[in-house]
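Please see the structure below; I have some questions.
Complex shown without one protein chain; remaining protein chains in place.
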Amino acid sequence: MLPSLAEIKKSLLTSIWFMFLTFPVMVIRVNTIYKTVEWRWWNLFFVGIGSFFLSFLWRYLIKRKETGQKKVQSGSAPRKPLLQSALDKPQIFIPALIVLAVFTIAFPFLFSMYQTNIMVNALIYIVIGLGLNIVVGLAGLLDLGYVAFYAVGAYSYALLNYHFGIGFWTALPIGAGLGFLFGILLGFPVLRLRGDYLAIVTLGFGEIIRLILENWNEFSFGPSGIANIPRPGFFGIDFSLHQSIIFIYFMMIGLVIFTIFVVNRLQDSRIGRAWIALREDEIACQAMGIDKTKTKLTAFALGATWAGMGGVVFAAKTTFINPASFTIWESIIILCIVVLGGMGSIVGVITGALTLILLPEYLRAFSEYRTLLFGVILVGMMVFRPGGIISTVRRTYQFEAPGNKNEKR
Amino acid sequence: MDYFLELLLGGLTRGSIYALIALGYTMVYGIIQLINFAHGEIYMIGAFTALIVAGVLTLLGWNHVAILVIASLVAVIYSSAYGFTVEKLAYKPLRHAPRLSALISAIGMSLFLQNYVLLAQTSDFLPFPSLIPEFKFLIPYAHIIRSSEVVILVTTTAVMILLTLMIKFTRIGKAMRATAQDRDMAMLVGVDVNRVISVTFIVGSATAAIGGVLIASHIGQINFYIGFIAGIKAFVAAVLGGIGSIPGAVLGSLVLGWTESFFTGYVSSDYEDVFAFLFLVFILIFRPSGILGRSETEKV
Partner (left out) sequence: MKNGKDTHPILEVKNLTKDFGGLRALDSLSLEVYPGEIVALIGPNGAGKTTFFNCITGMYPPTGGDMLITPPGKKLKKLNNLKPNQVTAQGLARTFQNIRLFPNMTVLENVMIGRHCRMSAGIIGAVFRPQATIAEEKQVVTDSYRILEKIGLTNFVNEFAKNLPYGAQRRLEIARALATDPFILLLDEPAAGMNPPETRELDKLIVRLRDQEGVSILLIEHDMKLVMSLSDRIVVMDYGKKIAQGTPREIKNNPAVIKAYLGEETDA
């Protein structure tokens, strides 16, 4: 279908606009140190062509979004996404699960230590992502300072180990407990705040904690951080580096499964429904008898628990931590994972984590553009697919003849 | 005593810059209830554009004051254009979406713009050519105040006056006030809400750009990251004074500027940034409406 003349004209104007807009930054490169000017006319050409074609795509997607919204308003039910319906059939689901399980177990033996390390990283992000998912995806509380709890977990292990020789396995539940506690502590002051204010205050908290860690040298050893943090052991067996990584890998798999299990149960419970009601409409949810304060605090606390655990594992895995690992940037990555994957969906968060963490590793050539792409993805997802890659599927219940038995699926 | 005056004027200068940026935050929030995360980047782009123009013109040997004026003009034009474009791309499609979506989109835009400049230019700190002449009448007071600070104060005051006049007496200013109070009603009485919103973004971006140029001349160097920290602080200032209120933005900025100046001057400069965040957290918890703001009750 060829575009009309009016559309071509629009795109032409758009293209000219962007060429004008990006002219100074893209074309001229001034270096005031060496007093040079570089003129990159090719960039102008690329911007022009790129924006010309992208504007068609943009208009098309916007139009599709608007017609999609109209359909929903007129009451036609959305189709169940293909992937979801495929996975519903046990004939497909069970074999897929088996393949996944085999692959997961074989992974560290098939791939190098470096790859396994990256995968462990991704697994940590899955756990943390699922934690943030409780706060942002389920309860709808935009926490931009989530990294603070991650830091609490990491530093608690590092410091407890440094001062008292506490081992990994003892530190893990302590990290979880401290995360829970800090979740409540940081949750209390923000209870009354609305969406955007909540976001900013939590961002503020995150930064305050990082700045304190960076400046309070007596407590946290400042920017130089803490080193020589022991890896997790297994009944005192001495692991080589390679074995240690494999051990951590399997431990993380266990932790991920545990997290999925718990989060799944939480989602499908009285608390989980209360969180979603809170997200959907805070005022109506109160009117229906839900204690807003308690619900928000439990969301914060439970979400922070996973970050605390993740932090302990992170410290053990990298054996060295410093405040630079806990910037707002981290919070934003974790947020991206939840948003990209689909707020509230476990599978979505896992997909998001794997995509956002693994892809940049395998696309090393584009690593410069990673942040740029993050930005584009965030904007694009919000404008075109706010529900995430995996769309929301709520639990359905089966009922037989009216009033008779009912079975849950 | 001299030291005190120096800190006082220094704080005033800081506050002025924050004010120029905070205006953008507060006006946009007043109109569409969005925290424009990308606003700090608009400020940064203003500074960078001015740097680029100034760099080129300096190499051509132009007169300093002329360069300053041209660079500022170009910076204002470009920042306004960027502000306008960002609104159309990232915020307009989300005008009826939940606030969370718009906020995340703003964060995305902020990341994008930061890295756009980083990749297209450089991550280095680039020195800004010193364009502001040393005023002769200031020489006896050189230890208290510099000419760049005078320029900042005068410019900021001029901008505030112009802005207030615009909001109060022009048609578009009235339209902006109406839209901020009740968007739907304004639409019904014939206000072109889209245009008003665009103008708001443009004006806010313009003042931020002026701030960018001024601070670049004053401090002498810029890099792609300055938007982030200045943005957060200006936002704190806007919230402190009462977000949505223009005099509030100015008041909040002065309070923040003076607090930072005196704290770093008399106590320690280590925790300078923490101040802004602490202020932010405390204000939002105890008095979210800010010093001059009105508390908003949500209509049930």
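So that you can tell them apart, the chains are marked A and B in the order they are listed, and the count of residues begins at 1 in each.
Basically, a residue touches a chain if its C-beta (ideal position, glycine included) is under 8 Å from a C-beta of that chain, and two chains touch if they have at least 3 such contacts.
Just so it is clear, the structure is predicted and the values come from calculations on it, not from any experiment.
Just one of A:271, A:316 or A:332 touches the chain that is missing; which is it?
A:271
Kindly state which of the options A:13, A:33 or A:284 is in contact with the chain not pictured.
Counting the whole complex, the residue in contact with the absent chain is A:284.
Out of A:10, A:292 or A:385, which touches the unshown chain?
A:292
Give me the subunit A residues in contact with the hidden chain, please.
Against the missing chain, subunit A presents residues 72, 75-78, 262, 265-266, 269-274, 276-277, 280-281, 283-292, 298, 302, 392, 394-397, 399, 402-403, 406, 408.
Basically, only the chains that are shown with their structure count from here on.
For the complex, give me every residue of subunit A touching subunit B.
Subunit A reaches subunit B through residues 17, 20-22, 24-26, 28-33, 35, 37, 43, 62, 65, 140, 142, 189-190, 192-197, 199-201, 203-205, 207-208, 211-212, 215, 283, 332, 335, 339, 368-369, 371-372, 374-383, 386.
State the interface residues of subunit B toward subunit A in the complex, per the touch definition above.
Against subunit A, the touching part of subunit B is residues 33-35, 45, 48-49, 51-53, 55-56, 59, 74, 78, 81-82, 85, 89-90, 93-94, 97-105, 107-117, 119-122, 124, 126-129, 232, 235, 239, 270-271, 273-274, 277-278, 280-281, 284-285, 288, 298, 300.
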